[in-house]
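Okay, handing you the structure first.
Every protein chain except one is present and positioned as in the full complex.
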Amino acid sequence: MEIPFLTSIVIFLPALGALVVALQNNVSSIRWTALGTTLVTFVLSLGLWWGYDPAASAAAPQMVDLSSSWFPDSLDIKYFVGIDGLNIFLILLTTLLGPIVVASSWTYIEKQHRGYYALFLLLQTGITGVFASFDLILFYIFFELTLIPMYFIIGIWGGEDRIYAAIKFVLYTLVGSLLMLVAILFLGYEAGNAVNQGVFTTDWFKLLDYTIPVATQSWLFILFALSFAIKVPLFPLHTWLPDAHVQAPTGGSVILAGVLLKMGTYGLVRFCLPLFPNAAQDWALLFAVLSVIGIIYGALVARVQPDAKKLVAYSSVSHLGFVVLGIFAFTDIAMQGAVIQMVNHGISTGALFLIVGMLYERRHTRLMEDYGGLATSVPVLTSFMIFSVLASAGLPGLNGFVGEFMILLGTFKSEVIASPLIVGLATTGVILAAVYLLYMVYSTFFGELTNDANATMPDMNARELALMLPLAILMFVMGFFPTPFLKQMEPSTTFIMETIQERRADALELQRMQEGMEEGRAVRVTPAPPESGSTSEATPPTTLPE
Amino acid sequence: MSHDLLVRLILLLPLAGAVLLGVLPLFMPALRRREGLIGTIGTSVVVIPFAIATYLFVSYGGDPVTVSYFTWMEAAELSVDFAYRIDELSLIMTLIVTGVGGVIHLYSAGYMHGDPGFWRFFAYLNLFIFAMLNLVLANNLVVLFLGWEGVGLCSYLLIGFWYTDLKNSAAANKAFIVNRIGDFAFLMAMFLIFSELGSLSFDVLLTDAASVLSAETIDYIVLLLFIGATGKSAQIPLFVWLPDAMAGPTPVSALIHAATMVTSGLYLLARMSPIVLETEVVMMIIAVVGALTAIMAATIAITQNDIKKVLAYSTVSQLGYMFMAAGVGAFFVAIFHVLTHAFFKACLFLGSGSVIHSMEHVEHDLEHEGEDVSDFDPQDMRTMGNLQEYMPSTGWTYFIATLAISGIPLLAGFFSKDEILFKAFEYGYDGNTYAMFVWVVGVITAALTAFYMTRSYYLTFMGEERWPLADKIHPHESSWKMTVPLWILAGGSLVTGFLGLPAVIKDGKWNWIHHYLGANYGGPVAEASVSAHVPGSLEWGLIGLSSAIAVGVFFFARSMYLSQGIAFDVSLKERLGGLYELWEHKYRWDDFYDNVVVEALINQISRDGLAPFDSKIVDGAVNGLAGATQESSSLLRRIQTGVVQNYALALVFGVVLVIGLMIFGG
Partner (left out) sequence: MEVALNWYLGLSAILFSIGTLGVLLKRNAIVLLMSVELMLNAVNLTLVALSQSMGDADGQLLVFFTIAVAAAEAAVGLAIVIAIFRRKLTVDITEINLFKF
């Protein structure tokens, strides 16, 4: 059975749920509405998976909802959402984490329930929209839409320093995305003039038709990449992350680590690499070095954190370093590894945050020294913790290994990075992951129970079990049977890699032609894009008429 | 029956056992006390695979059989299957793992009786068997790595099994992390192999690699694999985790840290032997590291008083022997020693477990008598003595295994160790000088081995009874669940040596293990070819020399420790002075790691360096930017006097300025 507008329904159903939640007063019915909405959304999103056929078309997204009447005709800005191999699992991860986060907030949130669940549902719409968008302006709108609910979620339901963390989070990421907006506008006009009869366009496929001159690519790439690097976050732009994570309520942390950060890496794969392939390759080494620094640095800093949540937060810096490294390796294996690692990291780090949140809910402290010996009092919780830790540390047979292995293997073969040293340093992250994660288990769960509050701590209840089980099962399934997932995404990653190759060659060809012309007739200037008022400040002064 | 199904059963039964025993009792606490049920399930899921492996062994036709179940990872040119390989090498290893493993499972049912974590213990043990079988049966490096890390995980879980004592958990962490350092090298080796060869399957690796890869690449690959092996098989410089790993329950020490897991580094080298043989220089490194590890650990073992620590260092030393064999190109001998060592060392460990078990009862009785037992250590040989009288089965089996490891003629250890020494000598005789060095070290180590093992037996089982109230409190022999495994393993220590009779007998035709494994006879394990053969008379001489050393040292140590007891240690210490102290402090390896690596990395760099750097510099830059914005605006806001007239004045000036510019500016 084909459901019409399924993609849009999956995106906007949570927003509708937010509206319904906002109109209610009863706490219990608010919770159930939120849970019901997210569950229905998840079930519907399974329909996306069901309907997506990787064999059908490598390039074009499927289950597309397209509407060009959204903006006036003078601007070619479309409502263009669809499913392909890159976003299908990120969308599924988002919809899966939806009910899990609602369930995890069930008793954790103690005030202003209505606002929390409404904002959370709105956030889900924003994130799903980011992943599904094939139009840059639409992408940007969803990208910014995620900021507002997250700001309130951290700022209202967070810890002691929540206001500081919330403002830092919003300002930091806003700086990046505003720079990206400038780049989007410029790109839209340029592409419009070049391939769309002078009509401003941000349609991804039309942008791919436009061969961007190498020089232009480089600063457009910087603006885009800066925005995404902040979101990932890449060293040294990561410091908003520990603050935001530590202060955010559990549900917020899970969403933040699970999917919000992936918007950065996803943006790199979807937009930065195919649109600006030459610049991306020129800058690849810098990004590889930064991500390796992030891997090691994040791990070492994580090891000495006294705060369990901060430890997990820094582990995200380390783990996402792998993803960025894989993206900038420019090999098929590493790219697929990076995409699947985004999903894997969402699952395992989401699980770690959930467990730390459960501990916090019981004892209202995040300091590891306040715990110790919990394995005796809460064996089930301990088992889930160790399982998640192992998945996160990349134990073969669990999900973390597949992504890391493919990323490192692919990067080792990479001709762009071409440095065994970088891979070697990145691989030490595997050792360090064990160091800090096992230390957390060691100081939190092992040893003797010395504190009464720890000794009488209740073990996981049915609700907590229900929200951890799907994640644990996924860790196992994606560790042993990643092939179905890889097969689904393969056509799209291959398409991205091919596009990069072609567009890179085109841009180089264009550059050669221009150089040839300049040598031939020194007077003639670059065939600069025809007059366009808004871009005049970007035009080099040499092209001004004398 | 088809191999497909049989291998599936071999692998999945232990896994099923692990899941069943690990998950059900976790959620149903009532099941946790059903020790009989848990023990039966746990043991049978290992014994049945042993039976299947025996069937496979008997029906093995001589050609390797590979089975492939499903694709694990596939992307572009990468394709990794869950593929398994049955050949002579994997069959022998499977038999050791399931056979010795099954015996130890049975023993554990007795040893762990009454422990609240009984169910967990069997779940972990089953999981270990599953991982270990993956390791030895794998047909590609990635599945091997799955097993490799899997056994590391189980080792971690089992060392830290009694987690309420943080010391145990710290030892577990240490084991896992040190192993991970080796795994890092393993991963790098895989990356290098894949980027050069485009495949990680043994089908490609063992046939093409030697001819396709450049010599330099092979050097790097083998070196990286060897570093990986030093982690798992406890060689210099990564051996430090193994002595600490004795914090785990004793059956774990026997199974994981003596018989199976620690030999996986050897298995890896033997599996990769066609490639390893291609690199002279790394072979030398392997042999020399093995030799140094062997003698170093043996000297440390002399000074230890904890019965399990003696055995732990002895294991490190014996593993060094195996690497010596690998380093002189005699991989099948290394596997032979893996086999014999599995029996006598497991027997020794289980014997020590039986001793510890009954010494714990002594401790319990002492407590009952109102004695202060806070200083009583049931593992300390200084509080034992004359246990042979109370625990005859344990005593006799320990004695047999002691003779075997000491290299007393006609026992298992004699044949395998002698073969290693002979191969080293032969290789050296052929012109490789380093092999001669290895041989000399090996002979000295053999003498040391005989010494410390004899010491351990006589301090524990003979002499005077040294625990408090010895006339009132007596230890007891352990139950049949523990003694039957001891006798099985002791039997193995007696006879397995005959599987590899030396070359002087019937021109090596009776060396079954050589014929079975050796590439010269169609097996999977390559060996170095030697042009200058050692004459038979010289070989007899060598055999005589090592026999004489073993027997001589045994009787010397016997008479010393029988007559003087622990007092002989003191006189030894006086005689050797600083050297003995160095041994006692384990050559200060742990100090080095604790103070230099851990202290520097965790405390100096991370805690005092990076963490402040992160909050002060990196975050400080961000907050500084915010601060600077705030500062500059608070300066600028002073313009806002709040007096309307000032604003109006500014307005007028502005208007005048604009008009002026329009008029005069042109």
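First chain written, first letter: the chains are A and B, and each begins at residue 1.
We take it that contacts are C-beta pairs under 8 Å (C-beta built on N, C-alpha and C of every residue); 3 or more make two chains touch, one makes a residue touch a chain.
A quick note: this is a predicted structure, and the numbers were derived from the prediction, not measured.
Novice: Taking the complete complex into account, which shown chains does the hidden chain touch?
Specialist: Those shown chains that the absent chain touches are B.
Novice: Out of B:L37, B:L410 or B:A648, which touches the unshown chain?
Specialist: Considering all chains, including the one not shown, the answer is B:A648.
Novice: Extract the touching residues of chain B with respect to the undisplayed chain.
Specialist: Residues in contact with the chain left out: 637-638, 640-645, 648-649, 652.
Please note the rule applied: only the chains that are shown with their structure count from here on.
Novice: How about chain B: which of its residues touch chain A in the complex?
Specialist: For chain B paired with chain A, touching residues are 26-27, 70-78, 142, 145-146, 148-150, 153, 156, 160, 163-166, 169-170, 173, 176-177, 180-181, 183-184, 187-188, 190-192, 194-195, 601-602, 605-607, 610-611, 614, 618-619, 621-622, 626.
Novice: Can you list the residues on chain A that touch chain B in the complex?
Specialist: Contacts found on chain A: 168, 171-172, 235-236, 238-240, 297, 300-301, 303-305, 331-333, 336-337, 373, 375-376, 379-380, 383, 390, 395-397, 401-402, 405-406, 408-410, 412-413, 420, 423-424, 427-428, 430-431, 434-435, 438-439, 442, 445-449, 480-483, 486-487, 490.
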